[in-house]
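Written below as structure tokens is the structure these notes are about.
What follows is chain A.
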Amino acid sequence: MAGRLLNIQGLKVHFKTDDGWVHAVDGVDLSLDAGETLSVVGESGSGKTVTAKTILKLIDMPPGRIMDGSILWQGEDLVPARPERMRDIRSKEIGFIFQEPMTSLNPVYTVGEQIAETVRQHQRISRKAAMERAAEMLSLVHIPNASRRVHDYPHQFSGGMRQRVMIAMALSCDPKLIIADEPTTALDVTIQAQILDLLNEMKERLGMAVLLITHAMGVVAETAQRVIVMYAGQVVEEAPVEALFDRPLHPYTQGLIRSIPRLDLAATEHRRLEAIPGTVPSLLSPPQGCRFAARCGYAIEACRAAPPPLREIAPGRKVACIRAEEIA
Partner candidate 1 sequence: MTEDDLRQMIGRVKRGSLSRRGFVKRLAAFGLTAPMATQLLALHGINAASAQSVPAYKPTRRGGGGPLKILYWQASTLLNPHFAVGTTNQEASRVFYEPLAGWAADGTLHPVLAAEIPSIENKGLSEDGRTVTWKLKRGVKWHDGQDFTADDVVFNWEYAKNPAVAGVSSGSYTDINVVKVDDHTVRVEFQKPTPFWADAFVASRGMLIPKHLYKDYNGTNARDAPANLRPVGTGPYKFVSFAPGDNLRGELNPNYHMNNRPYFDTIEVKGGGDAVSAARAVLQTGDFDYAWNLQVEDEILKRLEAANRGKVNIVEGGNIEFVMLNVTDPHREVDGERASIKTEHPAFKDPAVREALSLLLDRGSIERFIYGRGGPATSNFLNNPPRFASPNTRWEFNIEKANQVLDAAGWARGRDGIRTKDGVRLRFIFQTSVNAPRQRTQAIYKQAAQRAGIDLELKSVTASVFFSADVANPDTYTKFFADMQMYTTTMTQADPQLFMNQYVSWEISSKANNWQGRNIVRWRNEEYDRIFREAEGELDPVKRAALFIRMNDLIVGSNHVIPLVKRPLVSASLNNLSTVLSAWDNTHWLISDWFRET
Partner candidate 2 sequence: MAQYLVRRLLIAIPSLLGISVILFTVLALAPGDPFEELATNPAIPPEVRANLRASLGLDDPVHIRYFAWLTSMLRGEWGFSFVSRIPVDDLILQRLPVTIAVIGASQLVALAIALPVGVYAATRPYSIFDQIANTLAFVGFSLPTFFTGLLFILFFSIYLDWLPFVFRTDIEATGWNWWWQQLRQSIMPIMVLGLFQGAAWTRFVRSAVLDVIRLDHVTTARAKGIPERAVTLRHVVRNAMIPVVTLVALQMPAVFGGAIVTEQIFRVPGIGSLLISAILANDTPVIMAVTFVIAALVVFFNLLADVIYGWLDPRISYR
């Protein structure tokens, strides 16, 4: 499907450890159009962060290694791309927002210097001009009296403010895509909402695509247009947001949605919180068939025999479960 902004096909990323190779990402397909917000949801260890970081090759190789698959960015495959090419893309075309604002900024430089550094890396402008650009970005992300605070150091900002700085830095070169790796996990609830609103506002104003990595279904509902659900290094379901919440096809997605504590039901319902029994399979030697089979209520012999392909059973809806139609 040419023309898509980002198109990842069959991506496999394994990590070498003392006990053998960990199949962290084992055949992931993911694609994204300009201006679209795609959310990738899954528990920790499902391979979502590795997938995201591999796009910009931010994982340490070794011990990590891209075993297979391609990452097409506007048609160009980044997997074989040389480091110089990757550097042009980083922050200029694809921005990245990290999870831990407290430690993601360099403590010894002012926030202005760090943003200016990004800007001057990709544009030939003077140091003064870059600092002005930094102040602009800070005010864009609603940091009060930005022109003064641009000279402050990271430790003089709160967690929420620092995440705003990170966003300002990521957007400083007008990238076409922003990858946000659990941007709100480290923040408390009230700040999370502000950050998500800011992200959406930035999308309207600058029109960039957003790849949002999260494990919170609530965040998905708030921001994403389309959702990909990942489990044990593989994509198990892909669907538009509303469709996913209305009619989750894959048993795992259903389990996820059922286990969300519901405020909208009346107190009288007295329903116990639901949890999915069993644990995630070892990625050292992943099971043959469907990786969710061990915990899936509907699992049958066939499920364990072969890995279920990711099938498009309706326009824009894919699921990796051979009994999806039956149990829908």
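Inclusion criterion for the candidates: all candidates are chains of the complex that A comes from, given by their letters.
By our rule, contacts are C-beta pairs under 8 Å (C-beta built on N, C-alpha and C of every residue); 3 or more make two chains touch, one makes a residue touch a chain; residues count from 1.
Worth saying up front: this structure is predicted, and the values here are computed from it rather than measured.
Visitor: Tell me which of 1 or 2 touches chain A in this complex.
Guide: Only one candidate touches chain A in this complex, namely 2.
Visitor: Please output the residues of chain A touching candidate 2 within their complex, sorted ascending.
Guide: 56, 58, 83, 87-92, 95-96, 98, 100, 103-108, 117-118, 121-122, 153, 155, 166, 169
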